[in-house]
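Missing here: one protein chain of the complex. Every other protein chain is in place.
So, chain A:
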Amino acid sequence: MPKVTVDGQEIEVPAGATVLQACEMAGKEIPRFCYHERLSIAGNCRMCLVEVKPGPPKPQASCALPAAEGQEIRTDSPMVKKAREGVMEFLLINHPLDCPICDQGGECDLQDQAVAYGRGGSRYHENKRAVTEKYMGPLIKTIMTRCIHCTRCVRFSEEIAGVDEIGALYRGEDMQITTYLEQAAAHELSANVIDLCPVGALTSRPYAFEARPWELKKTLSIDVSDAVGANIMLHSKGREVMRALPRVNDDVNEEWLSDKGRYQVDGLTKRRLDRVWIRREGTLQPAEWTEAFGMISGALKRGKASIAAVAGDLVDAETMFAAKALVNACGSQLTEARQTGMTYDVSNLAAVNFNSTFAGIETADAILIVGSNVRWEAALLNVRLRKAVKAGAKVYIIGPEWDPTYPATFLGSDLKILNRVPKELGDFMKSAKRPAVILGAAALAKGALPAALKLVDKFNLVRTSEDGSVWNGFNVLHISAARMASLMLGFALPGGMADVAAAKPKVLLSLGADEMDYAPYAKSLKVYIGHHGDKGAHHADIILPGASYAEKDGTYVNTEGRVQFAEKAVFAPGDAREDWTILRALADALRVNVGFDSFAELQAKMIAAVPALGEEGLADYGALPKADSSAKAEGEIAGYPIKDFYLTNPIARASAVMQQCSDELLHGADVKEAAE
């Protein structure tokens, strides 16, 4: 570990660290544009110049210079100050002075650093360079005249996303960043280049001219668009969520966010259920809360126990706990969250958990994916798998073909392969140091879980490595943000939805369940408690308006079993209430006692029932169950559950931006011009 001196302060840095990292460790701020922790080093902006001895008597780019024993680094000398001023002056030669009309204003690296390190005025009197507008799709707005050629976006799409679509054409002063033939950037993480862009060249198209960063209220939240549980920050103005940005969490989303999680938020203000509706003579008509509650208690007059609750994909743990408390207080056990009818065994949650963790799967060296289009089901996990492949892992996939962005071997879509593993695959998995199996929703639906559990012994997936750490390579990848919390709460029945249908409940509470089949419940009173007028609301007899994830506090558990807490950013519109208050009021109407009167009481009760939900971080589910040796997997995986990446949940389906993405990027509709 080399020892270096930064501004007279001696520090020890890890081997392989750069001078820039050494300076950061010493607490010095180094201005930079092209350098980014998660991308390769380019060294082309020259903003990070420092003085280094020994070395040539000129400033050095610290981002690309390895820290070496005995280096004397100065970040505060006149040479450094002059160098930074010089670089900044060069960068500003061609950068337009349009900060007042630029969306990056207020959160612009160039703006901030020009103030901090620039020389205050320009000596340049020639014309500035102008670059033609580039089209990069419905999410990314480009004003390429502002580009300073840091190439972060190029490196992101090549290295992280794995889709080489952005490049730097021409050379020198004429260099331009563009996509090939100005096609739209069409992958699930494309909008991350907006965060990476240090200037206003790439900005958010849906958010264009909407707000300034300093007038937004920032709320820490959790993304519910998939089961990854990406950490996000909701930026709201008044009663509207203006945008969602990723937060840094190296264990979950690093600092990326899928396009759906980022841009579905405009759906929060569209197609909202903001008042009570009751179906009369076949049509939904506005009504009052008391009327609705009266109808529900009327339907249960002959026996309260004939009530069931089904939870949707976006529901938080507290809502599910409140619903379960209500249903149980009525004397019923009918609660189910696997709304599409899956029936896998949930007696041991380790068997349905992503045990390797997202950070851990990066270190796997042999990965078998069974029935999952990871790119669409968990775009951020695919980034991790890509990293694993770059580090030398090999990936095999069972299921219909999709483009993983890394080399992978498709083994066909017949699940029988799990019963008789081909020798090549078996030998490879056994000889691997950290083998992993990822079981996706398509395989779960086909009942492949017991057969997959047999692979734990066969491939020796759980093992203790030489350094004493335990590797668990058995993983289940869910696609619903509510799934793990619902299973922890016991919000499941052995027979799944079939058990609910067989019980023929008089009242069916649907907690935002939009993907379920309502046909078996023709005779039930269907009560939809949710926030969007989607499929569930179309089938409902009574609609009670609830709150979306942005409008309530709540606990979410991601597919790794990571308990995370989201906060309320804005108030729900109109008459809509936080879901637990609706269920609490319904308990009064039904004259049952659920045992809580406030959110704090509800949460305390929930944590008392399931202590793991009270602690943020990975829940411990214990050891994997013993596999049933007679288990057999059968059937073909005909397709994956997600047919359209951009339209998987009611919020996304209500979102105009997601609809446009779906039309343009997946279904090839013509680009809509602003004038149309």
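Just so it is clear, contacts are C-beta pairs under 8 Å (C-beta built on N, C-alpha and C of every residue); 3 or more make two chains touch, one makes a residue touch a chain; residues count from 1.
Keep this in mind: contacts and distances are computed from a predicted model.
Taken from the listed names "ATP synthase epsilon chain", "Iron ABC transporter permease", "NADH-quinone oxidoreductase subunit NuoE" or "Sulfide/dihydroorotate dehydrogenase-like FAD/NAD-binding protein", the protein name that UniProt assigns to the chain not shown is "NADH-quinone oxidoreductase subunit NuoE". Screening A:Thr18, A:Gln111, A:Thr179 or A:Gln659 for touch with the missing chain picks out A:Thr179.
For the chain left out of this panel, the touching residue among A:Pro2, A:Gly167, A:Pro213 or A:Gly495 is A:Gly167. In the full complex, chain A touches the omitted chain through residues 164-171, 174, 179-181.
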